[in-house]
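Note that one protein chain of the assembly has been removed; the remaining protein chains are unaltered in position.
Now for chain A:
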Amino acid sequence: MAAQKSKSAITVKGSAEIVVEYLDFGINSILFQRGLYPPEDFKTVENYGLPIYMSQNNKIKEFLSSTFCQLKEWLVKRLVDKIALIVTSVKTREVMERWDFNVQYEGDIDNPNQTSDKPLKQIQNEIRDVLKQIASSVAYLPLLDCLCSFDIQIYTKNDIELPPEWGDAQPADIKNAQFVRLRSFSTNIHKMETVVTYKSED
């Protein structure tokens, strides 16, 4: 019985991995769906039963992987409050759009050996639903009609050691903003909530 339970259990580390994997697919999907980069730079990857467009640009891949590597560590230590994808106009430096991925810690927060027995299949179904919503967000989000770049900001607790090559960032808020809350998913350790904030047209 105990052996079986440990087989399907998700550790904190495993949960962080699931979250980061979701962020990787989610952010790549946003970069494609919002037309930030030429569609030729993307390749489809089948995951969660969905074709997902992943960037093949080496610099973007490198940026994402090093960000996520650090993020995973902080997620395990429960230091992260929020991950934000900021889309800014290259010309005016104006924030055009932001995607907030809010992290909540569930269950026995103080226990580092916490496990969750939520079936992986169920979590993946939840993630799939969020990714579907991201893909369909094109229907209501305004067109990003200028050259845009993106950045990832991680909102952490105050008592954190700053690793090399990381720095403090300015909060990027949008004037006259509107936001849409997408579905959330949970591993019973990390709960991820996705919110997109965009500039209202008028």
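In the analysis below, contacts are C-beta pairs under 8 Å (C-beta built on N, C-alpha and C of every residue); 3 or more make two chains touch, one makes a residue touch a chain; residues count from 1.
Throughout what follows, contacts and distances are computed from a predicted model.
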What protein name does the UniProt record of the undisplayed chain give, "TBC1 domain family member 15", "UV-stimulated scaffold protein A C-terminal domain-containing protein", "CDC20/Fizzy WD40 domain-containing protein" or "NEDD8-activating enzyme E1 regulatory subunit"?
"CDC20/Fizzy WD40 domain-containing protein"
Residue positions on chain A contacting the omitted chain are 33-39, 57, 59-60, 62-64, 66-67, 70, 81-82, 90, 138, 142-145, 147-158, 160, 162, 165-171
